[in-house]
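Heads up, one of the protein chains got dropped from this complex, but the rest are sitting where they should.
On to chain A.
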Amino acid sequence: MTQTHTAPRPAPHAVAAATAERLTKSYGSGETRVVALDQVSVRFEAGQFTAIMGPSGSGKSTLMHCLAGLDSATDGHAWIGDTEITSLSDKQLTKLRRDRVGFVFQAFNLLPTLTAAENITLPMDIAGTKPDTGWLNQVIETVGLSGRLKHRPNQLSGGQQQRVAVARALASRPAIIFGDEPTGNLDSRAGAEVLQFLRNSVRELGQTVVMVTHDPMAAAYADRVVFLADGRIVDEMADPTAERVLDHMRRFEAVGRTS
């Protein structure tokens, strides 16, 4: 690990939900050095739904992992709120993820031994804190799981499972929720449902969501799309629609091929 344990730096600008400054991630060294992230600087404003897009190997997942404290950067800085996470130890990162970050993964990462309700409160149970009942009810209401709380994951459909995962991410009122291809394993209807909930949580509950996706339809639910290619941010788009995103991506690919 080349993580630098220097003194935490204050966030450079007015506080955003998550910030990256010249964030670099590389593997190997010398001839075989592969740069996954190349001095990426980006801000994710609170109360916004952002999609990160890009072709495979563009570094979109790596960016999310480094911002979420799942992976460590080689160089540069990243903040969750005003906490610089690039200087945190593994233990501190774990605590940060538990208390301030929510996750929705591609595969239905629920514990099969727990009921839906127990899966939702999992991060708080790990922390040993009491969930805010009012909020919890609101979240469960929003994702439409009231009738299924006692069910175990194997008694739920894929879409329902992913909604449990979304509820879990929302339950502890994190500063930011990261989604890693959250609809990747769902059919289009179930996927649309989950995306709708993510957008509702931003619009109605004031959440901040950053989601990695390669699906233009999914990206269209976001307020803003950031495009990555070869480890750099190459473009961004506000208020995207599926057509515009698709269009944009075709252009990239064309540029990529001719360059």
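Everything below uses one rule, namely that a contact is a pair of C-beta atoms (placed from the backbone, for glycine too) under 8 Å apart; a residue touches a chain by one contact, two chains touch by 3 or more; residues count from 1.
As a convention for this text, contacts and distances are computed from a predicted model.
Hidden from the displayed complex is a chain whose UniProt protein name, among "Short-subunit dehydrogenase", "Aspartyl/glutamyl-tRNA(Asn/Gln) amidotransferase subunit B", "VWFA domain-containing protein" or "ABC transporter permease", is "ABC transporter permease".
Annotation: of A:Leu122, A:Ile140, A:Leu156 or A:Leu228, A:Leu122 touches the absent chain (contact as defined above). Only one residue in the set A:Val15, A:Ala46 or A:Leu70 touches the chain that does not appear here, and it is A:Leu70. Only one residue from A:Leu114, A:Leu149, A:Ala192 or A:Leu246 touches the chain missing from this view: A:Leu114. Although one chain is not shown, part of chain A still touches it, namely residues 65, 70-71, 90-91, 94-95, 97-99, 103, 105-107, 109-114, 122-123, 125-128, 168, 180.
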